[in-house]
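Every protein chain but one is kept in place in this view of the complex.
What follows is chain A.
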Amino acid sequence: MSIASTSVIQIIPRTRRGVELMLLIIAIAVSVAAYVNIGLTVQNKVPASTGYYAAGIGLLALIAHMALRYRAPYADPVILPCAVLLNGLGVAMIHRVDLGLKAAAEAAGTKARGPAAPQQITWTAVGIILFLVVILVVRDHRRLQAFTYTAGLVGLVLLVLPLVPGLGADINGAKIWIRLAGMSFQPGEFAKLCLVIFFAGYLVVKRDVLTLAGHRFLGLDLPRARDLGPILIAWGVSLGVLIFEKDLGSSLLFFGLFLFLLYVATERAGWLIIGGLLFAGGAFVAAQIFSHVQKRVSDWLDPFHEVGGQVSTALMGQAWGGLLGRGLGQGRPEIAPLRFYGQSDFIISSFGEELGLTGLIAIILVYTLIIERGLRTALGCRDIFGKLLATGLAMSFALQVFVIVGGVTGLIPLTGLTTPFMALGGTALIANWAIIALVLRISDQARRPQTPAAPVSDETIAMAVQKQ
């Protein structure tokens, strides 16, 4: 299939920056309200740090907004406010768990760990700086195609970095961290970005070959055997991640992204089937061999089989939250054995407990908005590389949210992925802001009028809006 036959959605050229600003103000207001609410319920006063928090989140969001206004005026207006809202709520919940941990430490007469929320605000600032860098430096996403193989190499290096002796750190059995200058990083978060660029660039070149049909089987066009190379390599690498870094989540994420992009590039469902079988087979064998995978599976099948397990404690928190939640500051998200996992891996359970099913569904819907707006960007994008890139970035959120939220709520076995924008953790937050910047850069191009906009009548606008 060539570009010519790809339908391009007609988009009315409007910048919508005003809409974005309104949504941003709402997102900031909701986050600050959550922050104040937590202070009022836990400490009976408006927290002294409210100013710092509000200024931090607000200012950073406005800076990002201004950057878009001047450097990407046609960018999607919904994505940035959604990301700001998730980031803001995340910091509020991290602050809430900080308070809970402090109270618990005081009750036990031990010393509390320093608060994590200010740290997360600092990381947000770094994230926004990277956001600005991407928006200002990458003036056209198509230029990234030139770095296809560089990105692939960098991605692979980042992926194996935690395995380097003396650099990698084993946290909770997964070797996905490195320690450098006293700080911990998760290089996999940036590997994700690099690999999506690589997959997209690679598939732009190879898609015609991979589209060639081999055998027809059960109504599916299966690819030629000799074209199976790339998928087998991707499979091997993701299995390597699973085996050597003991990280099922990242393994699933990388392989899944490759498969999705392969499917979009070739439109051959056969690739999905082959890839799905390969992954299922690998995961099944891994579950037979590795005890850490077995433990995750048995915890999933019967979360309550051990008293005081992490998953069971998190599920009890959600059940305790019920439909409307205990209210911000009135749950027990810091309860042992969750403790500070209530602000990282299990932050979504903390929201489920305090904001209830209602709040949890709202959060999932905000994620859905980001994902679908990202895919919408892919639909509107005029070049194949951009389409694949936007699809990959949007689907990386979809997979990540599904794997981690599904894991902590007991839908699938728990694997360690970060909850985008919300969970405590610098690397992930910064990488996600870079990804959002890239999606917005592509959407700017997708929504920008190709030629200077001809005057359009109201009727055409109405028709085009309906078509959307």
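A few comments on the model shown:
The rule we apply is simple: contacts are C-beta pairs under 8 Å (C-beta built on N, C-alpha and C of every residue); 3 or more make two chains touch, one makes a residue touch a chain; residues count from 1.
In this text, contacts and distances are computed from a predicted model.
Remark: of the listed names "Acyl CoA--acetate/3-ketoacid CoA transferase subunit alpha", "NADH-quinone oxidoreductase subunit F", "Peptidoglycan glycosyltransferase" or "Sugar ABC transporter permease", the one matching the undisplayed chain in UniProt is "Peptidoglycan glycosyltransferase".
Residue in contact with the omitted chain (choice from A:Ile231, A:Val401, A:Leu424 or A:Ile442): A:Val401.
Only one of A:Ile233, A:Ile289 or A:Ile361 touches the chain withheld from this view, namely A:Ile361. Although one chain is not drawn, its touching partners on chain A can still be listed: residues 1, 6-7, 9, 107, 260, 263-265, 267, 304, 307-308, 315-323, 331-332, 335, 352, 356-357, 360-361, 364-365, 367-368, 371-372, 375-376, 378-379, 384, 387, 391, 394-395, 398-399, 401-402, 405-406, 409-411.
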